[in-house]
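Only one structure is covered here, and it is reproduced in the block below.
Of the protein chains in this complex, one is absent; all others appear in place.
We call the chains A, B and C, going by the order they appear; numbering starts again at 1 in every chain.
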Amino acid sequence: SLPLGIIAGPCQMESRDHALEMAAALKEISEKVGIGLVFKTSFDKANRTSISGKRGVGLKDAMPVFAEIRERYGLPVLTDVHEAGQCAPVAEVVDILQIPAFLCRQTDLLIAAARTGAVVNVKKGQFLAPWDMANVLTKVTESGNPNVLLTERGASFGYNTLVTDMRGLPIMAATGAPVIFDATHSVQQPGGKGTASGGQREFVPVLARAAVAIGIAGVFIETHDDPDNAPSDGPNMVPLGEMEALLTLLKRFDEVAKANPVALD
Amino acid sequence: SLPLGIIAGPCQMESRDHALEMAAALKEISEKVGIGLVFKTSFDKANRTSISGKRGVGLKDAMPVFAEIRERYGLPVLTDVHEAGQCAPVAEVVDILQIPAFLCRQTDLLIAAARTGAVVNVKKGQFLAPWDMANVLTKVTESGNPNVLLTERGASFGYNTLVTDMRGLPIMAATGAPVIFDATHSVQQPGGKGTASGGQREFVPVLARAAVAIGIAGVFIETHDDPDNAPSDGPNMVPLGEMEALLTLLKRFDEVAKANPVALD
Amino acid sequence: SLPLGIIAGPCQMESRDHALEMAAALKEISEKVGIGLVFKTSFDKANRTSISGKRGVGLKDAMPVFAEIRERYGLPVLTDVHEAGQCAPVAEVVDILQIPAFLCRQTDLLIAAARTGAVVNVKKGQFLAPWDMANVLTKVTESGNPNVLLTERGASFGYNTLVTDMRGLPIMAATGAPVIFDATHSVQQPGGKGTASGGQREFVPVLARAAVAIGIAGVFIETHDDPDNAPSDGPNMVPLGEMEALLTLLKRFDEVAKANPVALD
Partner (left out) sequence: SLPLGIIAGPCQMESRDHALEMAAALKEISEKVGIGLVFKTSFDKANRTSISGKRGVGLKDAMPVFAEIRERYGLPVLTDVHEAGQCAPVAEVVDILQIPAFLCRQTDLLIAAARTGAVVNVKKGQFLAPWDMANVLTKVTESGNPNVLLTERGASFGYNTLVTDMRGLPIMAATGAPVIFDATHSVQQPGGKGTASGGQREFVPVLARAAVAIGIAGVFIETHDDPDNAPSDGPNMVPLGEMEALLTLLKRFDEVAKANPVALD
């Protein structure tokens, strides 16, 4: 297997300047650590807990920024799409189209994403079993696109809580698709703050090292230079200043893991 | 409180003729039992487990049928919408726009549905707590539409299973919105048959009588003249021939329940 | 089926006088309502959340009080046992030996209870499926005692919360054993107050009416003349003053339910 990669960036695109700064900082960190980086940020947070939650700069303003990040830093870019019609235009400026967990069974969205030819990263719904993702994967591959990533981001566990079932990582890997572990949203507490989701940032490194020890293609970690003042997912974003140490450690676990792949049978 | 109403019909619109027959049969049953009826059917099953699952006749073909059912039988009609752009045209031919459970946090869809002025029935996501629906409700009412129904349809409980937490009914009712209990999808076993969802039809009456005894505005029951050959949700649809007896019984429980309303404090 | 019965009393025996007063008051209420009563109280709370939680008067002091309640009020008495050696002596003074949920798989305790010849009421563990209780039932019946009750009291649902899966009632009834619904412990929030369990007393009537509407042999409700000052389970005990109205209402639901039994196939 290939060495661990990282998908990282701020939860939402707050402004062109902030996005560029974050991309530059992450590029520097990833090169220092020696780990492949995909830059992630969202142009629209389409399913905020509350109607008054900030949603990001929007598709129109985000598109030139995605293009600029790709060109300026040579970084592959990932962003999420919410309706079928967004897939084609967004695919012109990013490398990976991400299907949000709530939408992972929306057939039209999956097909539209597949048809762009871009890599499609599907997040596993909080309401699905790991083995259910085989059907989701087929919706994309049967639409002619073999480049699919599957992302674990926690399963519903009672109310306002998620749990990560680590068995899901090798189960999803058995489909043949590279598996990503989203350490940021796995520690989310959906709706846990009344009109916003809570989160447990302190468990991001805990779950990330566990997942990496099992052997995964990549880890997804949202990060911010000032998470406590970020407009969304602040409680579960890792401060930018901690990323280098975290990635360095994950790389060490990955080396042991990749030299000793899990065999389910 | 008003007496119990019923939202019923076949899971998906299979053809004009079948939809009309089902509407006629249900109208006759509801009049005999003396219970208010809303006719439900879907023009598109947009999130089937498998890409090869049948999806229904589609929006274009369904629209004149919805109009015909309304006019011919004088029945209010409910159908579900999946993308914001569908809301306005669909609202011209139906009375209630339903937001599917997976999509209950998609802000744009909620706002677009709200703006049509139609009644909006939001199904509670399998990944949400009952109290989380207050935020969902606000997304619709702050968009200027006070006519919202909230529907319980089960919560994720381990893999490929749902559980109905009956406490959720009065908790959601405390928002002021009428609460519907979807007895059909609460007994679904998501993804339980590999490439399709399973279901436990025999528990529809069990959960329905429990919910009605607590005191709810309405019950949602999908029904079919030949459920074992229906293209979707067959395992959890009630045979049409059993509906009269079931509704008659639910009405008796409702009379006791409405005369003795639950008070949470 | 027989009409609904009620198992009621204070969570723990606090003193002879309090137990007698509660038994007298409940006897009067049950006769007024016309519902069969079993008096329940515990001589030892053997699994309190905290080591400093009050545990009750103990076996030695409780035994004459159980005998006195049986004789004086002609009431059948139920109490719970925790180790095999307690079964024989306790069975001399009570009619029903109850196996606590945490202990429902302890083979020696089940056999010892069975061998006394007393009725055995086994509470379903929070960690078991309804169908798992068939094996538990067999442990008692194969020990020569056919008089077994099975009690639903909620299933683990995330942390510090239980959920009642109403499907479990007819599933357990299919074993042939009478099924009891414990409305008190089903609304417990285990460990929810740090060093004590919390509870949601307001949902006792909600869940009780739902369960009774499905059709059960009996309902289990802990009650107290001053629940807020009770030494255990205060947050989920129903005030004694509310019992008459509650039982009257449950009886009405039971009449409809028993006239229309659930058939699972």
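Quick note on the criterion: a residue touches a chain if its C-beta (ideal position, glycine included) is under 8 Å from a C-beta of that chain, and two chains touch if they have at least 3 such contacts.
On a predicted model such as this, the values are computed, not experimentally measured, just so you know.
J.: Write down which of A:Leu20, A:Ala88 or A:Ala210 is the residue touching the left-out chain.
T.: Residue touching the chain left out of view: A:Ala210.
J.: Which candidate, C:Glu68, C:Asp95 or C:Asp132, sits in contact with the chain we can't see?
T.: The missing chain is touched by C:Asp132.
J.: For the chain left out of this view, which of C:Glu28, C:Asp61, C:Glu83 or C:Asp226 touches it?
T.: Reading the full complex, the residue touching the unseen chain is C:Glu83.
J.: For the chain that got dropped from the picture, name the residues of chain A it touches.
T.: Contact residues on chain A toward the absent chain are 155, 157, 163-167, 169-170, 187, 200, 202-203, 205-207, 209-214, 249, 252-253, 256-257, 260, 262, 264-265.
J.: Which residue numbers on chain C touch the omitted chain?
T.: Interface with the chain not displayed, on the chain C side: 46-51, 55, 82-84, 102-103, 105-108, 111, 125-129, 131-132, 135, 138-139, 142-143, 155-156, 159-160, 190-191, 195.
J.: Of the residues in chain B, which ones touch the absent chain?
T.: Touching the missing chain: residues 157-159, 161, 163.
FYI, only the chains that are shown with their structure count from here on.
J.: What is the identifier of the chain with the smallest separation between its Cα mean and the overall Cα mean?
T.: Closest chain centre to the overall C-alpha centroid: B.
J.: Rotation angle, chain A onto chain B: superpose the C-alpha atoms of these two copies and give the value as a multiple of 5 degrees.
T.: In short, 180 degrees.
J.: List the centre-to-centre spacing of chain B and chain C in whole Å, with centres computed as mean CA coordinates.
T.: Distance between chain centres: 36 Å.
J.: How far is the middle of chain A from the middle of chain B, if each middle is the mean of its Cα atoms, in Å?
T.: It comes to 33 Å between the two C-alpha centres.
J.: Can you compute the centre-to-centre distance for chain A and chain C, using the mean CA position of each chain? Integer Å is fine.
T.: So the centroids are 48 Å from each other.
J.: Could you say which residues in chain A touch two or more other chains, in rising order?
T.: Residue numbers touching two or more other chains: 159.
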